[in-house]
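Attaching a single structure in structure tokens format; questions to follow.
Just one protein chain is left out here, and the rest sit where they should.
By letter and in written order, the chains are A and B; residue numbering begins at 1 in each of them.
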Amino acid sequence: MRPILDIQALYKSFGDAEVLKNINLKVGEGEMVFLIGPSGSGKSTLLRCCNRLEEPTSGAIWMDNTNLLAGDTDINRMRQRIGMVFQGFNLYPHMTAEQNVMLALRRVQGKSEAEAREIARRELDRMGLAERFGHYPSQLSGGQQQRVAIARSLALGPRVMLMDEPTSALDPELVGGVLEAMREMKAAGMTMLVVSHEMRFAREAADRVAFMQAGEIVEYGTPAELLAREGGRARAFLGGEH
Amino acid sequence: MNALIEQFFNLEVMAQAFPFLLKGLGVTILLTLLLTPLGLALGLALALGSSARHRGLRRAVRIWVNGFRGLPPLVLIIIVYSALPFLGLRTPPLMAVVIALWLNSSAYYCEILRAGLGSVPAGQMEAARATGLGRAQALRDVVLPQAVRNVLPDLASNTIELVKGTSLASIIGVSELLHMASNARSVVYNASPITLAALMYLAFLLPSVRLTGWLERRRRGA
Partner (left out) sequence: MDLSRLIEVYFNAGVAWTYLPDLLHGAWVTVSLSVLVIAAGLVLGLAMALLRLVLPRWGVEVMRLWVDCLRAVPPLAVILLLYFGLPSVGLSISAFWVIWITLTLILSAFAEEIFWAGLEAIPAGQWEAARSTGMTQRQTLADVVLPQAFKICVPQLTNRTIGITKNTALGTAIGMPELLNEAQTALSFSGNATPLIMAAIGYLIIFLPLMALAGYLERSMSWGKTA
């Protein structure tokens, strides 16, 4: 399978602290790859390096035939093809759900108002939010807000989605709706790199799992492989109840 | 460039004017020490009045406060100074300034303290009353300390405005800092005394402005 995202020898330091060490990871087309591991192991930092919200110290990240870290790469152009979903949703509080989705369509892709609205409504509808176009974030539940945030990313037509603990800030009864949305995205062929503590979901839905510890990927494989590995740390982690 | 220094930073002129300006500074400080407690006290009374049970009283206080916030303080000073004598009430300049700035600053203190009182949860008053404290005791010992703490940066900032406002007294001839500087300027035809006065204001108020900024950041952080 041809990799969409190809991370090669990636390093990242904050001052003296090395938080990512020699990361190598390939994410194939249509694959859902989970990053798991204890907190502080560098999962979120790795994810945020993939659209350069964090600047890696060295290494390369290839997407299709472009190195995202090369000096002449137009990162704003590439970011349209790399969707990102945040733990805290980060919806724009001064805009309705529809306007949240429309903004980048208008500003970045230069679409007309009518066209942007049509796309926004289609994506919100797919997320089960047809009744919520005109609602402000403060009028939506956490689960609804996160689905608006997913729609905001999907509307730009990304090749890959980065999801940074998309359900961690949600009340337990709202988690299901977001996981369902992720399942549907996968079924539609979307490539996803996910940081999550939803181990049950990872076991069931992930194609590959990368277990990180102290800034390195120490185990990598399908959920079944990791679960079968005697004495592996990932096994205890992935086998957890969540 | 030399003309600029000669006109604005003439050290010789400044040295001559300094003793007079120092006297003026004394009056400025006196006005500040007088007006700050007066303004705070009336401001607190008005703030309590705006949350009184009696609806007519509440409305009267709102009109009073908004009226005095809507008027430039200099207009108030001129009215008290030039319009009251028509009633046969002689108001010496110093008294006119004190009355006018008192009315003005207390209206602003009122708004700040009102916000402060509003920021203290109702449960605080209820808890204090439940332990047997009277309304006044609960206000003084429980609610007010928290209210003041919450709006401390605004109170400080308003006090700085009050000090700056005392300079308006110079217009009706009260011999405070700016008036002395302005007089000195007209005698020597050189702006350096006013520069010196500005520097003297800065010596007091620049640290105060910095302190206010620090209080403000601390409040945002908390």
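Note that in this section a residue touches a chain if its C-beta (ideal position, glycine included) is under 8 Å from a C-beta of that chain, and two chains touch if they have at least 3 such contacts.
Since the structure is predicted, the reported quantities are computational estimates derived from the model, not experimental observations.
Trainee: As a test of the contact rule: which chains in view would the missing one touch?
Mentor: A, B
Trainee: Which residue among A:H135, A:R159 or A:R203 touches the omitted chain?
Mentor: If we include the chain that is not displayed, A:H135 is the one touching it.
Trainee: In the whole complex, not just what's shown, which of B:P37, B:G56, B:G70 or B:G123 touches the removed chain?
Mentor: Checking the options B:P37, B:G56, B:G70 or B:G123, the one contacting the hidden chain is B:G70.
Trainee: For chain A, enumerate the residues touching the unshown chain of the complex.
Mentor: So the residues of chain A touching the missing chain come out as 51, 53, 76-80, 82-84, 86, 88, 90-94, 103-104, 107-108, 135-139, 149, 152-153, 156.
Trainee: What residue numbers in chain B mark contact with the hidden partner chain?
Mentor: Within chain B, the residues that touch the unshown chain are 3-4, 7-8, 66-67, 69-75, 78-79, 82-83, 86-88, 160-161, 164-165, 167-168, 170-171, 178, 181-182, 185, 189-191, 194-195, 197-198, 201-202, 205-206, 208-210, 213, 216, 220.
Please note the rule applied: only the chains that are shown with their structure count from here on.
Trainee: Can you work out the whole-Å distance between the CA centroids of chain A and chain B?
Mentor: 55
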